[in-house]
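Can you read through this structure? Questions will come right after.
All protein chains but one are shown in place.
We just call them A and B in the order they show up, numbering each chain from 1.
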Amino acid sequence: MSKAVSALGGVTWTDGIATVHEAPLQGMITVRGDLTSKGVIKAATGATGMQMPAQGTANCNGTKGLCWMSPDELLVLCAYGDVAQVLDGMRAALGDQHGLAVDVSDARALFRVAGKGALEVMAKLAPVDFRPSAFGHGMFRRSRLAQVPAAFWMQEDDAFHVVCFRSQAQYVFDLLKAAGQKGSEVSIF
Amino acid sequence: MLILTCPCCGQTGEETEFHAGGEAHLKRYGPGSSDIEFEGYMFMRENPKGVHFERWRHVYGCGKWFHAARCTMTLEVFGTYPAQTLSPPQELRDKISEKRPGWSWRDFA
Partner (left out) sequence: MSTRLATGGRLLNTDIPVSFTFNGKTLKGYAGDTLASALLANDQMLVGRSFKYHRPRGIVASGVEEPNALVNLGTEGTFEPNQRATTTELFDGLRATSQNHWPSLEFDVGAINAKLSRFMPAGFYYKMFIHPRPLWKHVYEPFIRQAAGLGQAPKARDADRYEHFYAFCDVLVVGGGIAGLTAAKAAAASGAEVILLEQTAHWGGRAPVDGGHVDGAPVDKVVDELVSELSDMSNVTLRLRTMGAGVYDHGYVLGYERLRDHAPAQDGPRHRLWRIRARHTITATGALERPLSFAGNDIPGVMLASAVRDYVVDYGVSVGDRTVVVTNNDDAYRSALALKQAGLDVPVILDARVPAFDSPLIEQAKAAGIRILMGHGVAKVLGGKRVTGVAVCAQAGEGAVLEEIACDAVAMSGGWSPVVHLWSHCGGKLHWDNDFAMFRPDVDKAPTGADGSPFVSPAGSANGHFGLAEIIGDAHAKGRSAAQAAGFASSKRNAPDGESVTEAPMAPVWLMPQGAGIALRSKAWLDYQNDVKVSDVQLAAQEGFESVEHAKRYTTLGMATDQGKLSNINGLAILSDALDQPIPQTGTTTFRPPYTPISMGAIAGEASRELFQPIRRTPLHDWHTANGADFEPVGQWQRPYAYVRSGESVHDAVMRETKNVRDNLGLLDASTLGKIVVKGPDAGRFLDMLYTNMMSTLKPGKCRYGLMCGENGFLIDDGVVARIDEDTFLCHTTTGGAENIHGHMEEWLQTEWWDWKVYVANVTEQYAQIAVVGPNARAALEALGGMDVSKEALGFMEWADGTLGGFDARVYRISFSGELSYEIAVKASEGQAFWDALLVVGETLGVMPYGTEALHILRAEKGFIMIGDETDGTVIPQDLGLHWALSKKKEDYLGKRAHLRSHMADPTRWQLVGLETTDGSTLPDGAYAVAEGHNDNGQRNVQGRVTSTYHSPNLNKGIAMGLVLNGPDRMGEMLEFPGTDGKIYAARIVNPVFYDPEGDKQNV
């Protein structure tokens, strides 16, 4: 029984200078704890097979990943269907160590913004330096898109993964479309 | 519009990514404190022309609170440092002394 639906049901838009696609439900777990402690490292790397990310970066591959959120917070990415199992494993790895791991998969929406104009679309909405010298693969940035919080990273060339709150998915989708409207190329990057 | 560097995540961002949180290094007075102490804690604030210490939160970023030392006249930012401290780091105070000799703020100089 497929009861679970993503915020916008996997909507796609291709009518502009970049394409916008809502990704299917993505497993996301917020982990809080001492990121240098054995327990947290074991919980995070064990769950994903990824290396611990350095400050301001993310190590992602497919639906798996570890994203550095703050000095005491990670965002763990895994397949949506695996969340319960991954959480169990992480809690076991944490043991008695002070920490927190909670499922936030359903609290978020994930978009993929791709194409030649992707960088420009992002630069119209986030007060972030997207010049290649300042932003590239592996970097993970929490900021805002217009008026709402968002986090984003580049997993491949000319493509951004953008995470926002589920309740704001429609707003963010509309933002990305407006910023990607036809004829709005900035031609700067 | 200011730019600030968050000492907790290392990001430099514009003011819209942050939230100002008023004066830094306030000492909390709870039950048992005198009316004067509580008044000082709740309401009395510095209003300096020059060196100032204030609290900021990286609200659209890592979510952490931190402190910033700033000149209210020129808006120069002397430095930022984590919130988990009762006084500005000596290194920063020395740096401010180089730029604003003779500065003082509350009990710090």
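A few comments on the model shown:
Definition applied: a contact is a pair of C-beta atoms (placed from the backbone, for glycine too) under 8 Å apart; a residue touches a chain by one contact, two chains touch by 3 or more.
Given the structure is predicted, the values throughout are model-derived calculations rather than measurements.
Interchain touches from the omitted chain, evaluated on the whole complex, reach A, B.
Among A:S37, A:Q155 or A:S184, the one in contact with the hidden chain is A:S184. Mapped onto subunit B, the footprint of the missing chain covers residues 1-3, 14, 21, 28-33, 35, 38, 42, 55, 57, 59, 63-65, 71, 74-77, 83-84, 99. Touching the omitted chain from subunit A are residues 1, 3-7, 25, 30, 32-33, 72, 98-100, 102-108, 120, 123-131, 133-134, 146-148, 165-171, 174-175, 178-179, 181-186, 188.
Everything that follows uses one rule, which is that only the chains that are shown with their structure count from here on.
Centroids built from CA atoms put subunit B at 32 Å from subunit A.
Across the complex, subunit A meets subunit B through its residues 55-56, 69-71, 73, 127-128, 141-144, 149.
Residues of subunit B that touch subunit A in their complex: 8-11, 13-14, 16-17, 60-64.
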